[in-house]
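The next block holds one structure in the form of structure tokens; read it before the comments.
Heads up, one of the protein chains got dropped from this complex, but the rest are sitting where they should.
== chain A ==
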Amino acid sequence: MSDLDRAIAQLRACRPIPEAEVRELCHKARELLIEEGNVVTVTAPVTICGDIHGQFHDLMELFRVGGDVPDTNYLFMGDFVDRGFYSLESFLLLLCLKVRYPDRMTLIRGNHESRQITTVYGFYDECLRKYGSANVWRYCCDVFDYLALGAIVLGASNTLSPSGDGEAQGSEEDIEIEVCNADGQIMSQFPRQPRGAGNSINRQPPRGRSPNGPTSNGVGPSGTAGGGAATGGAGGAVGLPTNTGPPGSGASGSSGGSIGNPAGAVLCVHGGLSPLIDMVDKIRLLDRKQEVPHEGAMCDLLWSDPDEIDGWGLSPRGAGFLFGADIVKVFNYKNDLSLIARAHQLVMEGFKEMFDTSIVTVWSAPNYCYRCGNVAALLELSEDEGGLGIFARSNGDVNRSDGGLIGGGSGVPGSGPRGVLMENDLASLKPGPARRYRVFQAAPQDSRGMPAKKPVADYFL
């Protein structure tokens, strides 16, 4: 067993590793992270996670629900530390896994990965308490400076892969959104909606290249898949599958879809957008290796929030901005994105799609601060399996035949007017990738070697 594996085992038991090992780990991590761009490219399948905030036992629950590393390819969107009582163990474990399985673990920076914030919100105090000095905090902060600012997920499929729950597979004809509980049982499914009309921002000529550049999806897979049969019943109006066979068994056809990401790319960032960033490529140009500044593009990416406003607004957080649906749609269109995944805001239901599903908040700290009573979620994007994933292009066919169809406002979250789009009209506002949310609760307090003393949440008494 290598030192690293031993450290992983120790951290999995929620026991800190010695200071010298932390130092070495952080050194290795920095060497690794320095090679990453500001925007890491990640290929589906990937499981996207939001804030962790030192809730170590809930992180273990997350791994139980989402699958272990390296079996599952993870992307964590920051805020590993502060608030919870085990920031140190949580962050160091994630970092160990990053060093051990660099291609299966992507960590991007949250606003709490900052010297200033961690001195106020707990991580600094925790390091001081557990090591008697601030050295480990310093090592970790040095790593923070090297964390990527965002990630682009490529190759996500329009259809869901089997959920791992043996049952209920046959009905995934054209499911856009599936919500599972912690045991993998499907709690709800939402069929893909047709693209509705009426979205003015989309009736524009196609823009130039996507920032993703030539991608793996340009080859084989995307050119072949199609889903005539599967889409027959999926005009959005009904959720009845017309094909009850297992995925891949019943449908055929050619896609004729656009080249590139069949589902569009997904941008992952901790907070949100910045008025200084209109193209993803501009994120790549930032000098990220520094403390999170109080303002500017880098700050905004880690601090901003979507809000029901037009354009940009001042953030009540005192850093970053608020941005409205119009901002997101224009940004996604210009950047050939189908979705922005972000974290940063507590969502009681664990995830929240907004603005016609053009942006989603994923929150992965259940019962946040041991007090909020919320559930957590992680977001799974399946791999577009090309010839196997025969439904991958189905949506394109739907759009082609029913291009002007109004997406009747069913009860589907995020339905309603969402992009237009005939696929060969332009490469904008692609149909979002199929999304599976796994919702989970806080780890049980008395199991899995939890400390006997339950963490106490403060109230106003």
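Here is the rule we go by: a residue touches a chain if its C-beta (ideal position, glycine included) is under 8 Å from a C-beta of that chain, and two chains touch if they have at least 3 such contacts; residues count from 1.
Going forward, contacts and distances are computed from a predicted model.
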item	value
Protein name, per the UniProt record, of whichever chain is missing from view ("Putative catabolite repression protein creC", "NADH dehydrogenase [ubiquinone] 1 alpha subcomplex subunit 13", "Exoribonuclease" or "Leucine carboxyl methyltransferase 1")	"Leucine carboxyl methyltransferase 1"
Of A:I8, A:C268, A:L346 or A:L381, the one touching the omitted chain in the full complex	A:L346
Contacting the left-out chain in the complete assembly, out of A:A13, A:I34, A:V120 or A:L285	A:V120
Sole contact to the chain not displayed, among A:T106, A:S161, A:N335 or A:N374	A:N374
Residues belonging to chain A that touch the chain removed from view	83, 85, 111, 117, 120-122, 125-126, 129, 132, 316-319, 345-348, 367-374, 451, 453-461
